[in-house]
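Complex shown without one protein chain; remaining protein chains in place.
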Amino acid sequence: MSSVLFDTPGPRAKVWNIVYTVVFLALLVLGGWWAIAKLQDKGQFEAVMWKPFTTSEAWTTYLLPGLANTLKAAALSMVIALPLGAVFGIARLSDHRWVRSVAGTIVEFFRAIPVLLLMLFASQFYVKYTDISSEQRPLYAVVTGLVLYNASVLAEIVRAGILSLPRGQTEAAKAIGLRKGQMMTIVLLPQAVTAMLPAIVSQLVVIVKDTALGGVMLGFTELLNSRQTLSANYANVIPSFLVVAAIFVILNFLLTTIASWIEGRVRRGKRTTGAVVGVDEVEDLATGRAI
Amino acid sequence: MFDFLEGYDLIGAFWVTVQLTLFSALFSLVWGTILAGMRVSPVPLMRGFGTVYVNIVRNTPLTVIIVFCALGLADVYGVTFGAGTDDVKSQYFRLAVFGLSAYTAAFVCEALRSGINTVPKGQAEAARAIGLSFTQVLTLIVLPQAFRSVVGPLANVLIALTKNTTVAATIGVAEAAYLMKGMIENEAALVAIGAVFAFGFIVLTMPLGLFLGWLSNRVAVKR
């Protein structure tokens, strides 16, 4: 094993690596043992705490409907936020100053406000000015909040992606006589999206996680909210949190895996050299946006 | 028009938000750097730990992590972070800082790791050629350059952290969102209250974003 940061270990380095491994392993094992012993001590591993999760009722009554709502809100938000983000990202690069400044203001505004506040606003807006049924309102409010925030972030990602493309792409597109719209949709945007896929995917993970905010104040019965009802029944607060956290991790892991599979296919199928240039830089620019 | 604000310590609440942000930013920077070091280290176990940590923490909702700090760390493990058993307020503040740092560190780590990738190979190779060890290569040559190239991404992490402090309200830390929830319950002016708090967050995050954007251009490594 070698990387640019270190040489292939020689005999001494190998010994040191083994020492580090052993020390680190010992620390991990100690920490883990302490954590588990304490949980055991407080009776968190008793069968009665975990047994509910082996019954179908716990899943069909609480967790699965919650999960369904989480997925529904996340999927809707993604489907709406992705194109909206692309539109705003392009608008920020418009040749018309007023389009640029309007889009810029909107994006900066919604990026600066906590999502929870956006959801609360949306909820009140729907109460006051629409007659959406109360069944659907929490979902609408959650999706609205998520879309406003994440579309703004996605807009920034798309903009960074387009800006990262080599000038030659634009120039060549102009040279063969493409109109501005054509240049954007068939030359720049596809390459930008490919280049920014990792950043876009981590933003999609944010959407999935942030659906949980809707359960806190809006009474949206997503996964975390159903967990509360579940543990009121079974008196297993800590195990229920562990299970729900595991579901989220698996869900997002699936999302990133599928996305990287798609990404791999897209990259392999690429015949242009354009997007490959600058891919790394763009990823670096974009990492950390998604949080 | 703003008479509903009377009797509420708005500044105090936002001050707690600022404190949460600053402490968490500091700790997550330190812990995130260590994690990034682990993820590129020659020891496979450390690389594995870093990867597992980042992937679990990044994929868990922050609310779950914060609540777990209260239910797990405080209740089960009796962690007080030196706050003393009779000082619940500082204990929960520190628990919130811990949770926010643990979460944000995963993002700091990923930002730094991609920063490390932007440092040209030649730099590390030259450093190795003059006989520097892994730790020396990392701390003397690579990380200083990596930090400069990731000011932009780190700024975004910091802004997100500022907004994420609102989640600390879940375990009763009296920051801005906590006060807002209380005000909404007591006053019949949801939209006005929401607007005031949204404005507060814009005041906090926008200058921060502009300043760090400027800084990121200034310190960027020109190649």
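So that you can tell them apart, the chains are marked A and B in the order they are listed, and the count of residues begins at 1 in each.
By our rule, a residue touches a chain if its C-beta (ideal position, glycine included) is under 8 Å from a C-beta of that chain, and two chains touch if they have at least 3 such contacts.
Here is the rule we go by: contacts and distances are computed from a predicted model.
Candidate names were "ABC transporter glutamine-binding protein GlnH", "Energy-coupling factor transport system permease protein", "UDP-2,4-diacetamido-2,4, 6-trideoxy-beta-L-altropyranose hydrolase" or "Threonine/serine exporter", and the UniProt protein name of the unshown chain is "ABC transporter glutamine-binding protein GlnH". Partners of the chain left out, restricted to shown chains and counted across the full complex, are A, B. Of the candidate positions A:E57, A:D95 or A:E171, contact with the unshown chain belongs to A:E57. Only one of the listed residues, A:T21, A:S94, A:T170 or A:T229, touches the absent chain: A:T229.
Counting the whole complex, the residues of chain B in touch with the unshown chain are 67, 70-71, 74-76, 78, 86-88, 92, 169-172, 178, 181-182, 184-185.
Where chain A meets the chain that is not shown, the touching residues are 42, 48, 52, 55, 57-58, 60-62, 65, 68-69, 71-72, 75-76, 78-79, 127, 133-136, 186, 190, 193-194, 216-217, 219, 221, 228-229, 231-235, 237-238, 258-259, 262, 265-266, 269-272.
Rule of thumb we're sticking to: only the chains that are shown with their structure count from here on.
Rounded to whole angstrom units, the spacing between the C-alpha centres of chain A and chain B is 17.
The part of chain A that touches chain B in the complex is made up of residues 1, 3-7, 9, 13, 17, 20-21, 24-25, 28, 35, 38-39, 42, 44, 108-109, 111-117, 120-121, 124, 202, 205, 209-210, 212-213, 216-217, 224, 237-238, 241, 244-245, 248-249, 251-253, 256, 280-281, 283-291.
Interface residues of chain B facing chain A in the complex, by the touch rule stated above, are 40, 42-46, 49, 55-56, 58-64, 67-68, 71-72, 75-77, 104, 107-108, 110-111, 114-118, 121, 124-125, 128, 134, 137-138, 142, 149-150, 152-154, 156-157, 159-161, 163-164, 166, 170, 177, 180-181, 184, 190-191, 194, 197-198, 201-202, 205-206, 209.
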